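Removed: one protein chain of the complex. Kept in place: all other protein chains.
Moving on, here comes chain A:
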Amino acid sequence: MKVLVAVKRVIDYNVKIRVKADHTDVDLTNVKMAMNPFCEIAVEEAVRLKEKGIASEIVAVTVGPKAAQEQLRTALALGADRAIHVATDERVESLAVAKLLKRVADEEQPQLVILGKQAIDTDNNQTGQMLAALTGWGQGTFASKVDVKDGTVDVTREIDGGLQTVSLNLPAIVTTDLRLNEPRYAKLPDIMKAKKKPLDTKTPEELGVDTGSKVSLLQVETPAERKGGIKVGSVDELVDKLKNEAKVIS
């Protein structure tokens, strides 16, 4: 079966972000970018499905600027067969990304679409669920285990109280949680080979999707700083401070 994997180019997870002085957004100039960590897990899961003989082809897709092709090349180096770049320099909200992915899914007819559960920049946790709604497919969100069977997929989901397993008819949408797998590193020969793999570029216009949103970003600000605290010298002093100064224990 064919697996479609969506990946996103985001700021590297280790970077300490800066808010722009005019409070219009976060400053991304000259900042290290990378594949969203949850998307790496999605690619890894697709590659493992192929290694098990379950997936026959893996198509990686991204929506974003030209530079996002780097992340598609990374997905190809990790084992994706070909890639689709939906090129746009606009800020594209989750609903528009889901609509673009729906069009790609219409063309590609995958049996499984794997996405990360959230992007670490917008922290929305929406796109997979929205794509499931638009395609009319079942959704296995926050997956820590994916077990493809004949015509169905069992997804073990991380829920607040523990774990829940659901069975979905294929085709279906899965979003990855951190515990699903440990992504591999791309080896140099694979990175070289990935440069020769096919990468198609499309535009939102070609896909017939209006990427406009009725949500506007009015302002971005830095959260209130915590005041620096003190170091105490002993357990006795700590207990005393908590009882008599902070008054959080009695």
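Going forward, contacts are C-beta pairs under 8 Å (C-beta built on N, C-alpha and C of every residue); 3 or more make two chains touch, one makes a residue touch a chain; residues count from 1.
Basically, contacts and distances are computed from a predicted model.
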"Ferredoxin-NADP+ reductase", "Electron transfer flavoprotein subunit alpha", "Cytochrome b" or "HEAT repeat domain-containing protein" - which is the UniProt name of the missing chain: "Electron transfer flavoprotein subunit alpha"
Among A:Leu4, A:Met130, A:Val148 or A:Val209, the residue in touch with the chain that has been omitted: A:Met130
Candidates A:Ser56, A:Gln164 or A:Thr201 - the one touching the absent chain: A:Gln164
Interface with the unshown chain - residue positions in chain A: 11, 13-14, 16-17, 19, 26, 93-95, 98, 117-118, 120-127, 129-134, 136-142, 144, 154, 157-169, 172, 177-179, 213-223, 226-232, 234-236, 238-239, 241-242, 246, 248-249
